[in-house]
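For this view, one protein chain was removed and the others were kept in their places.
Letters are used for the chains, namely A and B, taken in the order the chains are written, and counting of residues starts over at 1 for each.
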Amino acid sequence: MASIIADHQIVKPIRGNYLVWMLAMALLVVIGGYCAYTMEHEGHHISGMNNRVVWGLPHVFAISLILAASGALNSATLSSVFNQSMHKPWARLSVVLAICLLISGLLVLVLDLGRPDRLFIAMTTYNFRSIFSWNIFLYTGFIAVCVVYLATLLDRSLNRYIASIGALALLWRIVLTTGTGSIFGFLVGRSALDTAILAPLFIALSLVMGSAVFALVVALVSRWQGTPVPANTIRQFSKLMLWCLLALLYFSVVHHLTNLYVSEHSSDERTMFTGPMALPFWLGHITLFGVCVWLVSRQRIIEAINQKQWLLSCVAALFGSAMILYSTIIGSQLIPQNLFPGKEVTSSTFGDAGFASYFPSVWEWGLGMGGVALSMLLLGFFLRVLPVSAHVIEPVADISDQVT
Amino acid sequence: MSRVPVADNEKSLQARRRFLQGLGLAGMASMSYSLLEVKAKTPASSDKRWGLLIETEKCSSGCDACVRGCNEEHGIDDAGDDLTRAQWIRKIDLKDELTGNETSLPVMCQHCESAPCVDVCPTGASFKRADGVVLVNKHTCIGCRYCMMACPYKARSFIHETLTEQKPSAPRGKGTVESCTLCVHRIDEEQDRQPACAVKCTEEAHSAITFGDLNDPDSSISQKLNTLGGSQIRADLQLNTGVRYQGL
Partner (left out) sequence: MACGRPKLRVGPSQREGGFTDSVPATVSRMENQSMRITALIVCLPLCAFGAATAQGLLLQRAGSQAENRPVIPKASKGDQCVADTEIMRKDHMSLLNHQRDETVIEGIRSEPYSLVSCVNCHAQTDTSGQAIRIDAEGQFCESCHSYAAVKIDCFTCHAAKPAAMEVIGNAEPHLMRDNPHTLVSYLLNKEANE
């Protein structure tokens, strides 16, 4: 096992535009807050959502953040549970990022509620038949587990618990992502969603999104620290990303092919390929496939990816998986619910025939972006007060890696 | 220390006197309740299962009497965007793809026995009363719209705008989800009181909507179901709906 030399620091505000970045994020958070307030005050009619498309862009953002939170734990899991030394220096950052992303995702979800002022009711009144209720426990529990996890990583005297709490966190994140996928997986009334494969699909999505976000954050932090990300780290992260992408593509292909096969769903499934959601659907899949192919060729030929290429592949993977999530969440609502099989709807006052349409409003964009910015703002804050950003000294690790 | 502003001795004596009088009045009142045979004193019971039977042969295309009746009863504004305004009942015209037969029918909350909206609601605001009526408790609804995602009938509406001039019997407000209540405020009040849609349908000489107790074999709805039969929309989901359709 390669012994990587690393220590952890707090970031310093003078380097790498830390303060500018934080101010920009704070501004976005304020804008997001204003958008949420306006949408709340005016009512949701100013959003692009309506009684047909009831969940919109804020939900895509919120689910993305929640999934990315679970996926961001990849490095921590690999280091604590699977003992991968390369990931060890990144464990703390990975846990902190997971906490920040989850808090932000939840906040976006809450701020889009019709009555966010009733959060207290949501936190005290539960219907245990609802997967949503379970998710509230899974999310708050995830934050709690991560906080304890972080403590064991930070405090030498608690180091001996790292492996067990890491295993708990791994278990928790699998259950959490399964739960998030199941929010959509049991909706019998919507043919595009009524399938249990959404749970593993969401796990794969979380792996991709989390890895991509984590990679971008590692690059950002290295900028703040003024130390480049080691080439070996980039290589390892890219390898991890490749596996995650393959898993995502696999589950997505299985999801859509099985839907195409079942005659009950096949016509709705075909509209996914050609209907109003075709653009994000194909864009997402083609992008992800492209990143996969590119990563494979890089791994095979020269095993060298520079930082720019690496970050570009992460941005592309993030974009692609967001498109897949968008086409899954929004697309499933654009397809009319078929109440009367074998009959054609000739007239209805509430869109029982034809596709619905959805154009996210500026308020929804603002709320979603505000959520992303909040996660980065929180991250910046935690990096400033806790010694979590790794300073990795690579050469020794590199040599030993090649020896083994 | 008392926080009551007008509480000197004499006034409190008066208040006490008024309270005793009030007790007397309350006694009278409770007696008169029994005189008027108020049924709603007892909670909704699972002995009953309220339901509707819609005879599509009597329902005519272009008629929206039931929708108007519902809107009047609950103070629903039918102006504005069809996609964001509340639609507790909508009229749908159908054409059979094989035979070309045309049907017209109203679709509202189907008051399922195993309602998906009740299952998914995180706070339990979406609930089924003992007598089978599916309702939203708007006091605990947080407006997450998960029930709308789950409803196979698209029967629920989210209130997108601030409402004013609500009816005392139909509290409704921005940020919560609502749907057909089977006019619980009416059917609880008096025996044999019909939901507004059924009343309006009869008033306009169609009589296509029959309301009644599905558990009572002698009720007119059960009798009609026995003779005419009645199918469920999306019977394949096995939700055992309280709203049945004849001739579908």
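In this section, a contact is a pair of C-beta atoms (placed from the backbone, for glycine too) under 8 Å apart; a residue touches a chain by one contact, two chains touch by 3 or more.
Everything numeric here is computed off the predicted structure, so don't read it as measured data.
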Contact partner of the left-out chain, one of A:Asp155, A:Glu264 or A:Glu344: A:Asp155
Chain not shown: contacting residue from B:Arg129, B:His160 or B:Arg244: B:Arg129
Residue in contact with the excluded chain [from B:Asn101, B:Thr162, B:Ser207 or B:Ser220]: B:Thr162
Contact footprint on subunit B, counting only the chain that is left out: 1, 3-5, 15-16, 18-19, 21-22, 25-26, 28-30, 32-33, 36, 38, 40-44, 127, 129-131, 135, 137-139, 162-163, 165-169, 171-174, 176, 184-185, 188-190, 193
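The rule we apply is simple: only the chains that are shown with their structure count from here on.
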Approximate Å spacing (C-alpha centroids) for the pair subunit A, subunit B: 41
Footprint of subunit A on subunit B - complex, ascending: 61, 81-84, 87, 90-98, 102-103, 107, 116, 118-124, 140-146, 148-154, 156-162, 174-177, 233-234, 237, 248
Parts of subunit A lying in touch with subunit B, wherever the complex brings them together: 40, 42-45, 50-52, 54-55, 113-116, 118-119, 121-122, 125-127, 129-133, 136, 183, 186-190, 333, 337, 339-340, 342-352, 356
